[in-house]
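Report on one structure; see the data block that follows.
Shown here: the complex without one of its protein chains, the others still in place.
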Amino acid sequence: MSDNHNSHVNYLAVFIALCVFTGISVLTDLVHIPNKAVLAVIVLAVASAKALCVMAFFMHLKFEGRWKYVLLAPTTILAIGLPLALLPDVGVHYYMIDVPQVEAGETETSHSSPSAEDADKHGDSHSSEHEAAETHH
Amino acid sequence: MSHAPAASHTPLKMGIPIPNSKLGMWLFLGTEIMFFTAFIGTYIVCRLGSPGWPTDTAVTHISIIAGGFNTFVLLTSSFFVVKAHEAMVDKRFQKANQFLWGTFLLGFVFLGIKSYEYKGKWDHDILPHHIPETDAQAVQKGLRLLNDTSQAELTALTASLDDDAEREKPPEREERQATVQAEIAAQPESPERLARLNAYNAFSSQLALLKDAAQREALTLHDFEHELETMQANEQYGSLIAHIHAPHPIKYGNLFASIYFLITGFHAIHVIVGLTLFVFVLKQGSRLNSAWTDWVENSGLYWHFVDLVWIFLFPLIYII
Amino acid sequence: MSTTHPTHLDSVVGDAHHAEHHHELSFIKKYVFSTDHKMIGIQFLITTLLMLMVGGALALGVRWQLAFRWSTMPIVGEWLFSGEGGQISPEFYTMLFTMHATVMIFLVIIPILAGAFGNFLIPLMIGADDMAFPVLNMLSYWFMWPAILCFAFALGLGPESITGVIGGMNAGSAQGWTSYPVLSAIAESAPGSQMAQTWWLLAVTFVGFSSMMGSINYMTTIINMRAPGLTLFRMPLTIWAMFITAILQAFALPVLTAAGFMLVADRVLGTCFFIPSGVIVNNADPTTGGGQPLLWQHLFWFYSHPAVYIMLLPAMGMVSDMLSVMCRKPVFGYKPMVYSLAAIAGLGFIVWGHHMFTSGMNPALGMTFMISTMMIALPSAIKTFNWIGTIWGGKPQFNAVFLNCVAFVSLFVVGGLSGIFMAAVPVDIYFHDTYFIVAHFHYVLFGATLFGVFGAIQFWFPKMFGRMMNDTLGQIHFVLTFIGMNCTFFPMHMLGIAGMPRRYADPYLHPYLEHLLPMNQFMTISAMVMGFAQFILLFNFVYSIFCGEKCGRNPWNANTLEWTAPSPPGHGNFDIPPVCYRGPYEYSSPLAVDKDYLPQSEYIPRKPGEKPGDGQH
Partner (left out) sequence: MGKFWSIFFIFWSIVAVVAVAISPAMGWWFPTAAESPLGEQIDDLFFLILYITTITFIGTQVAMGYVLWRGATNTDDRAEFSHGSHSLEVIWTIVPAFILLFIALYQIPVWEQFRIQSHFPQDAVNSPIAEVTARQFEWRIRYPAPGRVFKGKSDIERWLKQPEPGDLYTVNDLHVPSNKPVLIHLRSGDVQHSFFIPDLRVKQDAVPGMVIPVWFEASRSKAYEWVCAELCGWGHYKMKARVVAESDEDFKNYLHELELEQFDDGVPELADSSAAGEEEVSE
């Protein structure tokens, strides 16, 4: 067993690092990064770093034998591969999709709260201004 | 391949140098990863495939602070577990016990905050199948809310009648209304009840007009909001419907709510399972001994995994 | 240390009491809630054989309608359809094939391979005394029963007040075993989409839990509990196959479970993962949502394609072992056999889209899946040729075990080759959802897997019960089943080429299919013959348990470790803990002097002057 190694780990330091990472994630939200993709990359990178810390130290993987690769490599590949394979079909649409709520939003004035509008790249800005003017009359 | 006689070469134990229980736990965690992969993968692709996904926290009622704090709670509990295991290995069982209690309580804190968040969603009716996605659906929902209020008021009025026989509600609403009318009108000695009845009558006739307009498709969401405002300002019955907010359509709101509740729900179930695992150790109290080291290690692994899932859920659901 | 194994013990019969002494278990502990892997394996075996009867009876119902449409079913018709004058209804037909497939796949093939043989063989063949987690093992069997109960409810059996399935068997689950939404997600879409479908999904979840517990157990056991000396590349192919199957289960099944939860949630909690908005089914309110039906198909096949290999690999492994024993010859190309098993499993994860070629999936994705599907034929080719190589130059014993194994290879090739047609996307445009598909999978599932299983039952029966099965009966069963099977399923290829869609209660409604009625009648009669033949198996099985010829430890003169244990093995399996010195297939080795086999646990002292390593592979 590998326990003899574990006593050398300073769990507190790891814990503090994890807390700092969490802080960073929250911060990225506060500073308002306009580009969603950049935001996603940052927070997911932070999350992966956290995950690695937890796995390596808390779950003692750093001290385990080679079996950890045999177990985790295929799992990771499948876990990343499945969403990737779903992407071309569900994430993007090769054929026209039939979504009444979106079509309705395009023809009628969509009424969502104004701040929701900036996240919504597809809502057209005309209608939202027009509508904002209306609600405040 | 080994060629020599067993006595000298053949190892006594084949396989890898970890106990079966730990190996089993790790394999189980592998399957758990695939389980959550299906959910998280679904979330990611649905999100990408649905332009206009609701992200505004004012609409989704997602609280970054609550989520961030919960992340912190889980991290701390994970830290306690690992300390508990360390203490178990060092045979300091009391210490381990304390740390485990820490973890255990933090697990409940997590669930508490989670239920608080759920409550917020519940109150704003951010529930699958409840969310209007187009203006027309929003109007429909608004009318439904008003209708529910009107029904409730009618029931209350019926209940306020002291005659037992009258309290048995006739099946038809109109009939019931008529009975109540007649009954109250016949009791001039309680003027406030009469006022209440009149308010109700005014309200329900206004509601009937609205419904009619909606039927003719002559009621836009904007009109409806306007009407609602006017009705709420009405001094006779405004207070009855003061609590009603005009529903806003949320594009893809139902899919969002479905995914939110499914993923966090299954995560919460995992938290509960983890807590149950700890109960077995905590039950030992002062009798805790090194026989439980493996148990603590394995349930610790499980707990870290639960933490790990949350580490990804937090940015995916709360931030992006 | 006892090194040479006492083969003379062959004559000693029933020396199981050795282990039995210290454990006087109560009847319940021993036969019902047993944690002994052998008992659990036998429980699985008997349960699945019973379910085979159920699934077969449902299949015969399907066949009846296809041959004698809308006419009263014999025996059961009057009773089932007293309302319709004994006549089958289209709802009932859809329920029949749905439940036929469900029972066959989830309650027969998967549990008979992994549950019955996996359980019985793994610890014995690796020289362990039991599974790593015996209690978990017991649970994995007992989780089958809630599943069976839920499937019964899904079938429309059981009191309406409890099951909520209004309409009896006409409202049984009827979405096909693939359960595609929206049909399966919206209760209004079919009579069978009401409560029955929820029971169906629940049952699949229970089966999933059962398999999951099993697979973790098998992996742990195989990794960590092998007998001293039993290195990975000395493991019999059966064990390799079980191991790889367990891995497939472990990685693929959770995805189905997750998807199943989503579908259940769509049905009962109002979520909309698979339901797009604005769909009006059968005059119900338009749906609100934003989900996508294709998502289910992806998640479902992400499990169910690997699942078809879960339904095949263990049989492949067992057939390799049996062929080697029966031909008295080492398996041809042991390592290629292992690698091709692994390759099938690996590729099996990236071909699921071939079930969706016409589903409206992204065509570029379809192309990728086409290429990987083509490639998966390669490891299968390697295996096929190696089996033939194994027989080549051997001294085969033409008994029932061997015949079933040869049939396995022969029929697997047919099923596999028809897979190539469908793997070609343009051809699949035509063949998708026609009887060509039905022919394909019955050849691989029945032709390959079930024949493998028939062989395996006959082969390991002595180890299970200490008695031999009757070989003559076995051969009669084999011939009838083989002929019946080919006469039933081979014509399905032609039906497919003629464009007959599957899942049709009455294909002859369409003029271009009218002339196929006589052929369908022929197939139905053949299916009945085949069904009848299974009674011979049943009889042989039961008869041999009580009156079969008694046998010793190693009736087949086989090498693997399980044959060094008593027949049947007692609690804890081995009276002499085995140590392994070589690979499992040293038949006809020159090192074995007085016999033509060399058990894995038999130690041969090296003669002076001999190079190290000869024979002790």
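By letter and in written order, the chains are A, B and C; residue numbering begins at 1 in each of them.
Just so it is clear, a residue touches a chain if its C-beta (ideal position, glycine included) is under 8 Å from a C-beta of that chain, and two chains touch if they have at least 3 such contacts.
Everything quoted here is computed from the prediction, not taken from an experiment.
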Displayed chains contacting the withheld chain: A, C
Using the touch definition from the top, which of C:A377, C:I476, C:I545 or C:I576 touches the missing chain? C:A377
Among C:Q292, C:T449, C:T488 or C:N540, choose the residue that contacts the chain missing from this document, as touch is defined above. C:Q292
Absent-chain contact - pick from C:Y31, C:W145, C:Y512 or C:F539: C:Y512
For subunit C, enumerate the residues touching the unshown chain of the complex. 89-91, 93-94, 174-176, 180, 182-183, 186, 189-192, 276-277, 279-282, 292-294, 327-334, 336, 358-360, 363-364, 366-367, 370-371, 374-375, 377-378, 381-382, 384-386, 388-389, 391-396, 398, 403, 406-407, 409-410, 413-414, 417-418, 420-421, 424-427, 429-430, 432-434, 482, 486, 490-491, 493-495, 497-499, 501, 503-507, 509-512, 515-516, 519, 585, 587-590, 596, 617
Missing-partner contacts on subunit A, residue numbers: 93-99, 103
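We take it that only the chains that are shown with their structure count from here on.
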Take the average of all CA coordinates in subunit A, do the same for subunit B, and state the distance between these two points in whole angstrom. 20
Multi-chain contacts in subunit A, i.e. residues touching at least two other chains, fall at 75, 78, 82, 86, 89-90, 92, 100-101
For subunit C, jot down the residues that touch at least 2 other chains. 251, 255, 277, 288, 290, 292, 295
Applying the document's contact rule, which stretches of subunit C touch subunit A when the two form their complex? 251, 255, 276-278, 288, 290, 292, 294-295, 298, 302, 349-350, 353, 360-365
Residue positions on subunit A within touch of subunit B in the complex are 1-3, 6-7, 11-12, 14-15, 18-19, 22, 25-26, 28-29, 36, 39-40, 43-44, 46-47, 50-51, 54-55, 57-59, 64-65, 67, 71-72, 75, 78-79, 82-83, 86-87, 89-93, 100-102, 104-105, 108-113, 115-116, 119-123, 131, 134-135
Under the touch definition given earlier, write down the residues of subunit B that touch subunit A in their complex. 16-19, 26-27, 30, 33-34, 37-38, 40-42, 44-46, 48-49, 51-56, 58-59, 64-65, 68, 71-72, 75-76, 78-79, 81-83, 86, 89-90, 133-136, 138, 220-222, 225, 248-252, 300-301, 304-305, 307-308, 311-312, 314-316, 318-320
